[in-house]
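Taking it in order: structure first as structure tokens, then the write-up.
For this depiction, one protein chain was excluded, whereas all remaining protein chains were kept in their positions.
Naming follows writing order (A, B and C), and every chain is counted from residue 1.
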């Protein structure tokens, strides 16, 4: 009777297939057709190049604060690749590559970061939530979507993204607990990029892994090499399949690294050593996957250029966006505009129309205009 | 490399010393002096008898809604007994026995449940927080107290109480996570009484135990037989000693049962079977401990009567409380009364003084007056 | 009022399979006030969900359900525990329509018991409507009796926007009223003039409506004063037209609520009256409210919450101004 050890005992698995030295565990390699491998690679390249372009746009004052994904392309693409279009994708604020894969036009993403509410509008047939800024708050939404799908009898899985820092929030806990009790089809993807702005993982939690947090909810949890797109894909596919099969939620920890700034308002030299970044640069998910494709002779010429052209096209469309109509701020507060908003709208319309000393109020900055050194002004 | 099992693996311990059949594991038995054993028993009896008395007082309309502890005496007394007076005790709303042990006068507890704010005032030298009603919100306070003690270099441990339902709240998660990262001297006592009002544990969480939730924070977690006062004491003492020694926080799950109503406003026949209650009555912590003391020849005569007299005395003092002075509501809003409150206070004072059609506003119900069938009116 | 609310839920659930109920103890127990009594037996535990004890996840998952197209009706056990989910309400329920430019919206109702009068503990007696009224994108409704409760809960469930629905604990059992069998709704955003007079306007809602009506009786009987009594029903969006029309006629107004005075709902009502009918105002708008104090304990509650005598006295001062 005394000091019994309770069964079951627990452990957490770690999955890696293609390591940073280029070693491949062929027994675990997913059987992906060449087209898929190429598509994966292209999406990762797109994520990387768009990132670079957006940082430049921000520096030029053409968009506002933006959170780059550099280094996390494998975590994002390996996981989202396991979804069907009828499944749901719930992003945080750092899933540009995955969002584009899901069908978000690049110019919408640019609009979003240029302060246009239009950038948050998913297409009518798209099963995607828009970006959520408050850390971790999107996780209960994912659980609710999954519950609703199950309630309606729809065969849809929900994949929700968040960072290592998000695991400290109450909403993370409550969402995983509800998911466990309700046994709903959700796959929780934690991109553990080691940092929450300036706070390293060891100041974020005393648990050794994020994956083991699943044990608190009686859920399966797995840690994967998040810079190995094949490992991420395999873990995600398994979780998605289990979810489709009615076997409930899974927590996947992708061990990765944010190679760039937290956002364009951040200066990481204040809090982390260049050596640490350099060490992770050796594990770059793109380099690794590129070498793998090269070995398989699947590397196409000109991917980078074609991606850059696609981005340039999108930037052109973005810059052609007409100035934001201020009156639109009243449109989506309620389904029907209540009297006080109608009155406020009329006031503003009259104000704009009659041009009486409208001042800056009536002349919202169009994107691209009045470039400013965004960095300092935006966050400092 | 592939599908590695990460070390360390995890497990959760279960501790029981004196079981419901009266079997004692002498090797684990704590060496408590007879006086301590008698004191523990007396405190448990006091908890039980006061409970019964308070339920009657509530039914007579002399106090308001109240949460009985029947069945949980061992969980409370075994744990709180491990504290020194200079340690801190942070209750939820169902720790009457432990609170009295810590020095709260019974009449203050009665005042509290009779709607007097005076009932929440700890003595100046008492290291106890008052009752916290919102579930789980007291847990970060406990962590903050422990941090402060450590910061000041005081050798004080904080013991915080909560229920199984509380483990679903975000505040539970955030508090345990902070405690882990800060490595502060807190002992988290979960009285898992199987129910959160009408919600049974299996609808509360998909994890098999509460204790295993500690793994999410890298903390030691242990499950104990919460109806075995010796086991609870041993686990608590170990955790308190570790905390005093700078070895950080612990989560203790006391597996117990709420034998009575959730509160006097609750009707448990709506949601649980009488057989379940009857089965747990067989595991009554009082009966078990009483038999143990009997075997040790430590059972004193007349404990029940003396306890009843103490309670009766306290009820008499409680009923002699003068009617609540309405003007006191302004006293402790701020350290200094700001002008608008001074004005509101003067208004009310004039109103009460001039007696102009004061109506019910000026005649607050003194305790004991206007008895009413509290149950329905209070919660239904 | 409990039965009236239960009836609204029952009829809407029968009418629309997308309506479901979610909250602590709403299922087997039927809610701690029995508002959802028997619904789980009728509709099953997938549609009347006993959730774990976590307010933020109740609202957060309901937001997710609403984004999918369901129409969750959430119960927060007491309004005093709703700040645990305030971020989900303000950050998400209220904003999803704007954020997604109409692609998504949150058709959901958040019911909670509010207010005093039942000898209850801390966090069980407060009146927090102001916090919701100030959030664009939310609607904030407080019925004053069984019939308005049933009609407005029906409207709230059908409303495409998120509705915060406060139910007065004092009215749950005290208020009795005949209500029609047939489903009945009442437009959200519309106040009701429940008594007409030309001398004074009393503006109230929820449990305070009764206080206003009785004060009007006293004023009529003792002072011969004729009073317009406006039952707000919807706090936000505020029906300024009805209020201003009344005060434009009477020239004098007293606003009554259980919430603390400063920065409370009465301030908006007073300011709106001033803006809407300044030149007809004969006296400053008076506010009869709870004091600006934290929890007072039920032993002192009656001294804190407006009652008929205080309203009558304020009305007399306003009339004498």
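FYI, a residue touches a chain if its C-beta (ideal position, glycine included) is under 8 Å from a C-beta of that chain, and two chains touch if they have at least 3 such contacts.
Bear in mind that the values here come from a model prediction, so they are computed numbers and not experimental data.
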Using the touch definition from the header, name the shown chains in contact with the chain that isn't displayed. A, B, C
Checked against the full complex, the residue among C:5, C:39, C:53 or C:94 that touches the missing chain is C:94
Checked against the full complex, the residue among B:56, B:295 or B:340 that touches the missing chain is B:340
Touch assignment to the omitted chain, from C:6, C:61, C:130 or C:201, lands on C:130
Could you tell which one of B:8, B:124 or B:322 touches the chain left off the display? B:124
Touching the unshown chain, chain C contributes residues 80-81, 83-84, 86-87, 90-91, 94-95, 97-99, 122-123, 130-131, 133-134, 136-137, 236-238, 259-260, 262-268, 270-272, 274-275, 278, 281, 283-287, 292-295, 321
May I ask you to list the residues on chain B that touch the chain which is not drawn? 117-118, 120-124, 129-130, 132, 134, 137, 139-149, 151-152, 170-171, 174-175, 177-178, 181, 331-335, 338-341
Chain A, residues in touch with the chain not shown (by the definition above): 64-65, 93, 113-117, 119, 133-136, 165-166, 168-171, 196-199, 203-205, 265-266, 270-271, 323-324, 326, 328-330, 332-333, 340-341, 344, 348, 351-352, 356-367, 372, 374, 376-380
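The criterion applied here is as follows: only the chains that are shown with their structure count from here on.
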Connecting every touching chain pair, does the picture come out as line, ring, star, complete or other? complete
Suppose each chain is reduced to the average of its Cα coordinates; what separation in Å results between chain B and chain C? 34
What whole-number Å value describes the gap between the mean CA coordinates of chain A and chain C? 39
Suppose each chain is reduced to the average of its Cα coordinates; what separation in Å results between chain A and chain B? 43
Multi-chain contacts only, two chains or more: what residues does chain A have there? 170-171, 174, 177, 181
Listing for chain C: what residues touch at least two other chains? 51-52, 54, 56-57
